[in-house]
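Just passing along the structure, written as structure tokens.
One protein chain omitted, others in place.
Moving on, here comes chain A:
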Amino acid sequence: MSSKQGTIKESSNDRVFLTLIYIFLSLLMIVILYPLVYIVSASISSPEAVTSGQVWLWPVDFSLEGYIEVFNNSDVIRGFRNSILYTIGYTLIAVFLTVIFAYPLSRKNFYGKSFFMIFILITMLFYGGLIPEYLVVQQLGMLDTPWAILIPKAMAVWQIIIARTFFYTSIPEELVEASEMDGCSSIRFLWHVVLPLSKPIIAVLALMYAVFQWNSYFDAMIFLRTEELFPLQLELREILITQSESGANQDIAEQQKRQQLANLMQYSLIVVSSIPVLIIYPFAQKYFVKGMLLGSVKG
């Protein structure tokens, strides 16, 4: 509540304008929410209701058949497990590499830091291309191994810049000097002092890398051949996008039912695959915002 003196009465034009803004934002929210609500509603409706188009906003004939179908699909379960392993492994590697690279670049008297900055910024400007990158992975013998998922995208320049900015602003040079006076080595300082002070930035980096890995399919598609290694997103692609809807040789009623169920399962599958991201979303939202702000500070 501001004092009466401070407020100048809003003109009627301004009130109209403000109303328009509220309408615009409300419409935007509806447009963004509708597909999400629809997918969730369809996923917990009966197969017949979805196929016949009865579901348009709220669930019709509540049923969990779609979810049962998803959890009975061994490919999906395997993909889910693979994706969890890839995400954990990749995130650990990526955060580790990012921290040990970004921390030195944040130190004031670290000789060569501008060289290293240019060294990584060049990689943002010049891109070798898909095929040369593929050939490198091939030459290293990583094709069709989990390493092809864990290593080639293990560092992102943007994340390095974010981490460097954080270390630069929150680990004062005096602290480093004091620790050196006490005879603490750089690595011990990094491990025992910097890391505990950097929990927020570690969370930002981990979330960014984890969401990236959980959601990516393309590297898996070009580097992996063995189905046992496929991450969830690749299984999703097979089931949701590539797979044709043709049924096997069953009688027509049975076939129709199978098809309805397969159709319904797609909705449930979308929901199931998004659950891990949904769980971390409340934290992720906060930390992603923080990360974006750190990155935009000109270093």
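Just a few scattered comments:
Keep this in mind: contacts are C-beta pairs under 8 Å (C-beta built on N, C-alpha and C of every residue); 3 or more make two chains touch, one makes a residue touch a chain; residues count from 1.
Simple rule for what comes next: contacts and distances are computed from a predicted model.
This complex has a chain not shown, and the name its UniProt record holds, of "Peptidase M16", "Cytochrome c domain-containing protein", "Transport permease protein" or "Carbohydrate ABC transporter membrane protein 1, CUT1 family", is "Carbohydrate ABC transporter membrane protein 1, CUT1 family". Only one of A:Gly89, A:Pro104 or A:Pro200 touches the absent chain when the whole complex is considered: A:Pro104. Against the chain not shown here, chain A presents residues 8, 11, 13-14, 17-18, 21-22, 24-25, 28-29, 31-33, 35-36, 38-39, 42, 50-51, 53, 55-56, 97-98, 100-101, 103-104, 107, 109-112, 116, 119-120, 123, 125-136, 140, 151-152, 154-155, 180, 185-187, 190, 211, 214-218, 222, 233, 236-237, 240-241, 263, 266-267, 270, 273-274, 277, 281, 284-285, 288-289, 292-293, 296.
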